[in-house]
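Missing here: one protein chain of the complex. Every other protein chain is in place.
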Amino acid sequence: MVPLNWYMLLSAVVFTIGVTGFLMRRNIIIMLMSIELMLNGVNINLVALSHYLQDMRGQILTFFVISVAAAEAAIGLAIIIALFRNKATAHVDEVQEMKG
Amino acid sequence: MKLYLLIPFLPLAAFVINILFGRTLIRDKAHWVSCPTIIGSLVVSVITLIDVINGKIINEDLYTWVVSEKFIVSIGFLIDQLTAVMLIVVTGVGSLIFIYSIGYMHGDKGYYRYFAYLSLFVFFMLMLVMGNNFLVLYLGWEGVGLCSYFLIGFWFEKKSASDAGKKAFITCRFGDFGFALGVILIFLTFGTLHYVPVFDEVKGVAGQTINILGWEVDLITLIALLLFAGAVGKSAQIPLHVWLPDAMEGPTPVSALIHAATMVTAGVFMVARCNPIFNLSEVAMLTVAVIGAVTSLFAATIAIFQNDIKRIIAYSTISHLGMMFAACGVGAYAAGIFHLYTHGFFKALLFLAAGSVIHAAHHNDIQRMGGLKKYQPITYITMLIAALSAGGIPGLAGFFSKDEIIWSTFASGSPVGTLVWILMIAIAFFTPFYSFRMIFLTFHGKFRGTHEEEHHLHESPPVMTIPLMLLAAGALGAGWVGIPTILGGGAHIAHFLEPVLGHPELHGTHAQEFGVMGLSTTIALSGIVIAAILYLIKTYLPLRLAQGFSGIYRVVFNKYYVDELYNLTIVKPGLWIADSFIERFTDAKIIEGIVNGVPRSIGRFAGILRKVQTGITQHYAIIMAAGVFILIVLILW
Partner (left out) sequence: MLPELFFAYFAVTIVLFSIFVVTARNPVHSVLWMLLLFFHIAGLYLFLNAEFIAAIQIIIYAGAILVLYLFVVFLLNLREELKIYRFIGGWPSGLTFGIALLAVIILSIRSFIAAPPGKYSINLIREETHTKALAKLLYTDYLFPFEIISVILLVAIVGVIVLAKRRLKT
């Protein structure tokens, strides 16, 4: 039997790789994919807990997370298209409208 | 459905619509918004009056306005006999004046603004009379003052008009300060501001004293005097009467509505409303009676020598307000309110007729008028009715109310009552005298202006003359609801108001009542006759008299130098302090230092902070991640 902690560790590593990717990459598409990585990290945790605690709620939450991820990806990509059309770039550090 | 709510809120709606859309959409159709709403208010007021006659008194809270520990005040309405009468005066006279304004203000570039302010004024006035606690009264009180300021300074391009507006506002401030203190003292004493509990408990605090700077002062007297200070300001009594004549700079319908029929009578209304408080303090009653009577005579004498048609009527208004206070001061509140009601009609009529004259002559100086009867027959007849009514000629509205006051002062039996009565008899001579001096100089004789001016003279349009005629009907017949018992009437209005205002103690026989009535009538008629002699038959006499008594003449003509006195004692030192101390030191050094220093340091600080805002998304995200990191650390430890 694989201990639960291993799954949690794996989930934490995947999550933080996502966070780090989001914080470091210039390309906005990769940033969105980093967000997907974070969500997947959380999903691993949820499914593992669901299995070990013998409770279906974790999997139901996973189901919801996947649906929201789909919605988020669609909107995020639409925003990228709008950005690309207006600024002709996919690099976030070239878009500095909020610079004070 | 609370139908009565429509009474104040219809005019408020008209104000909101006119002020929002007046400049762009409504413009010269503003009266289509304001006039129907006030006529609607009038209709509802009549329905309410009928309800009240049938015994339906409303006293309810609708909305909790202020809650601050024990200080709980609600917006609530009290509709009793007194309120019902006031509602009829405000909306009835108001409706006619609104309609008249359509003609008078026609083509003015602030047309929509005028109707918006007028509607707002009516709203505040109605709140003032309908409120069921002192704070709603105060709201209306300050609101009408504000609207009065707006409307006096309506033609603000004219310096005299904007100055007059400021003068009215600042002068009233002296009285309102006292009024506010009175309201606060009422709250401190009774723990509530609602009329009913205050008036119920007021007997319990009779005789209590309060220590002010080492003086033991009777609590009730202090409250009553503070409240009366507000009334003195608002109703232009000595020593705060100076603003009302200057307020004539506003449009004439405004003078008719605000400075004759409604706002200035708010003081009388308030004293009558608070009669349970005033009744318990002899000192306060004495003050009210004396100030009222003295003001009345004082203003009546000034009115005799004025040449500005509106100022004559303004002083006449002060004089009549003084009579109302005198009546209240001897306990005859119903007589005071009755006079308020008839005065609303004939004084508004006098003003509107004067407005019609000014509309034709384009100036206010009666010395440059004359013979207008030929050109303006309707104006002449209606103004004549108003003057007869004001002068107290039997049968007209003013007679009954004035007679009621004179009889009440005579029959009150106190020495003060007698003194007041003597003054009233003197006024009974002066009122018809100055009214008819004005009429004779304006309408009779030959025109004394230039030929070109004579060319412009014409009767006013029907939209102005019809309200005149309707008001003339009021000035004729409005008093018939209060015909005294000895003349075969029922004194209905006194009985109607009795549940609110009580019943004055009168000591006198029928014979005495007839005698007093006969005396005042004779004196009034003699006033007219003397005016006719001086200004119709022997027209050289006034000038010779003025030369003969030049000392007295000069003092009275200059309004007893009250304005000059205030100028010297209050305005000049005030300006000096403002100029030398506040402007040079407080403003330049302290205020400017703070005002400029604070934003400068904020700007410097922001200059440092703005470097954080790089505009790069990840930098925000890094800060957010740092926040998450710190949160987790905090939770784990």
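The letters A and B name the chains in turn, as written, and every chain counts its residues from 1.
As a working rule, a contact is a pair of C-beta atoms (placed from the backbone, for glycine too) under 8 Å apart; a residue touches a chain by one contact, two chains touch by 3 or more.
All values reported here derive from a predicted model rather than from experimental measurement.
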Displayed chains contacted by the hidden chain, counting the whole assembly: A, B
Missing-partner contacts on chain A, residue numbers: 1-2, 4-10, 12-21, 23-27, 29-30, 32-34, 36-37, 40, 43-44, 47-48, 50-57, 59-60, 62-64, 66-75, 77-82, 84-86, 90-93
Contact set of chain B toward the excluded chain (per top definition): 616, 618-619, 621-622, 625-626, 628-629, 632-633, 636
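In the analysis below, only the chains that are shown with their structure count from here on.
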Chain A-chain B separation of Cα centroids, rounded to whole Å: 72
Residues of chain B that touch chain A when the two form their complex: 609-618, 621-622, 625
Interface residues, chain A side, partner chain B - complex: 19, 22-24, 31, 92-93, 95-100
